[in-house]
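Supplied in structure tokens, the structure appears directly below.
Coming up: chain A.
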Amino acid sequence: DGGTFRSAMRTGCIEMGTLHTTCGHRLDETVLQGLVHIKWTGDDVQPMLAESWKTPDGGKTYIFNLRHGVKWHDGTPFTAKDVVFSLNLYANPKVGSPWSQKLGAVAGYKAFQDGSASSLAGVKTLDDMTVQVELDSAKPLWVQLQLIAISIFPEHILGKVAPQDIKGNAFWVNRVGTGPFIWKKYESDQYVEVDRNPDYFLGAPKLDRIIYQIYKDVPPIIAALETKEVDAMSYEGGGVPISELARLQKLDYLTVLPKFSAGLPTYLQFNLADKRFADVRVRQAMLYAIDRKAIIDTVKQGAGELSNTLFPQDWARAKDLEPYDYNPDKAKQLLAEAGWDGGQPVDFIYYYSDQMNVDTVTAIQSYLAAVGVNIQPRLLDPAAINQVYADGTFQMGFFANGMGLDPSLGSPLVVCGAKPLGFGYCNQKLDELFNKGLESADREVRAEAYQEASRILNKELPKAWLWNEVRPLAFNNRIVGLAQHFKEQPLVIFNHAVYNEVEKWEVAK
Partner candidate 1 sequence: MRRTDTLTRDRPEMVGQGPLLSVQGLSVEFGPSGNSVYAVNDVSFDLAEGESLAIVGESGSGKSVTVQTLMGLIRKPPGRVTSGRALFRGRDLLTIPDSELRHIRGRDIAMIFQDPMSSLNPVLTIGLQLTEALREHQGLSEKQAERQALDMLDLVGIANAAQRMQAFPHQFSGGQLQRIGIAMALVCKPSILIADEPTTALDVTIQAQIVELVARLQKELGMAIIWISHDLSLVAGFVERVAVMYAGSLVETAPVERLFAAPTHPYTIGLLNSIPSLTAANTRLVPIKGAPPNVMLPPTFCAFAPRCDHAVSRCREAKPVLEPVVSGHAAACWRWRELHGVSRVPAAAVATDRASKAAPNEPLLTVFGLKVHFPIRRGVLRRQVGAVRAVDGVSFEVLRGETLALVGESGCGKSTTGRAVLGLERPSEGEIRFEGKDYADASGERAKERRRDMQMVFQNPFGSLNPRMTVGRIIGEGLRAQKIGTRASREARVSELLALVGLREPLRDRYPFELSGGQRQRVGIARALAGSPKFIIADEPISALDVSIQAQIVNLLDDLKARLGLTYLFIGHDLSMIRYLSDRVAVMYLGRIVETGTTASVFGTPMHPYTRALLSAIPVPDPKAGGTRRRIVLGGGVPDPSKPPSGCHFHPRCPKATEICARVAPEPRDFSSSNAAQHIVTCHHAGEA
Partner candidate 2 sequence: MLSYLLRKLLLGVPVLFGVTIIVFAIAHAMPGDAVLAMITAEAPSSEELIAMRRGELGLDQPLYIQYLNWIGEILHGNLGRSFVNGRGVAAIIGERLPMTLELMGVALLAAFVIGTTLGVISALRQYRLTDYSLTLGGFVGVSIPDFFMGLLLVYVFALELRWLPSSGISTAGDSFSIADNLRHLILPAAALALFRAAIFMRYARAGMLEVLNQSYMRTAKAKGLRPSIIVLRHGLRNALIPLVTVFGLALPTLFGGSVVIETIFQWPGIGLMFIDAVVNRDSPVIMGYVLITAIIVMLANLATDLAYSVLDPRVSYD
């Protein structure tokens, strides 16, 4: 009797399926599996359905040796066909997965997309248990960077479904995978129940089952954590709200990790198409005007790491960055030099509606007002924000983007012509540096490129970097293994890493 682990889950998009949402990946860690998963230590990937892989040509061709003896939960053996099927599914234009870009480097992707081919030319089986993937050009970090969020689906089930019907297919509420837990039951907006898979290829889990309890709102999760109705408040909803930390820390049955790095750069967004923000002095002035340290110390109760560039990774940041220490006089001076017109209000959008972020926006508004920048905050939901982005109808904003895993993931924010998040920023030098970082597997080489990039980003401030987000997490001590994992993890990379080794967790006796 291994007991039940109840995990809070703040999502309602299970029915849509892994291929179309960004929010259901946690389930794939326990039910479906990928070829590889990112290690919970965050620094490497770990073989899963692929037992091993090699690249004979320095990153252009990958050969994956699949794990033998793996069975789908319904008893069907897992084979190379499933892998080819799954990669094609992600890339299939008829499926329309937002993740398809992850396979953008695979040979034949373009042709598949524009309809001139009916599958990815670069993906093929070498035998029943071997798959070969060929890329357009050498990408030494392809597996580490692109493959981690790709799940492998059972061809014998989903193969029968027309690609356009994949979204919202009944499969997603009755998933058949290869993972440590077997899909048992889904109750819409209530929970997903998964049961122990005794035949799991990494060993039978100790837990009997996991129940993912679904919540729409954060306060109920906190209450449930407190009343022991759930065991874990991990990344969901931004972790434990800062305001509730003290309260949870008092409870002896919880382990609270108050300063868990989220690898999440937070910044002020500028619409550079608006002439007022085209002047770099204006952008710099904004940063000088805000006492970020005070905000982190107070509103965020220490939950944030001051940052002056895009990358959260220490190794990717130069040491000699301009710190932009709080200096309102300098801010005023810069604004004056740039001829800033303080009378005109600035439309300022944001979408984190939790109290801490609202307070943060309030503080920012107040600091900016003090130097004569009159922002008018406007809370939007994602759809509206995307519309606003598409139309370019905003002036400033307060946002964060998760890119903890690798500095390269930050490129969509700042490279030339980046859509929709670039907003007109372009620096060829920066683009080159990003490419350089991707073309090598050597940490030294890459660090050099990214540090140079960090300097540019620090100086030009295409976005005004504020800090890297910290997410407090809390777990019930009842579950052994869970909190330990997080404690040793350098940063929470969304929810990928968490469920490695879930088969080893257990309920405390």
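Here is how the candidates were picked: all candidates are chains of the complex that A comes from, given by their letters.
In this section, a contact is a pair of C-beta atoms (placed from the backbone, for glycine too) under 8 Å apart; a residue touches a chain by one contact, two chains touch by 3 or more; residues count from 1.
Values in this document were obtained by computation on a predicted structure and should not be read as measured data.
Comparing candidates 1 or 2 against chain A, the one that touches it in this complex is 2. Interface residues of chain A facing candidate 2 in the complex, by the touch rule stated above, are 4, 6, 12-13, 15-17, 20-22, 93, 96, 98-101, 113, 164-165, 167-169, 172, 185, 187-191, 193, 209, 211, 213-217, 219-220, 223-224, 226-227, 229, 380-388, 390, 401-402, 412, 419-421, 494.
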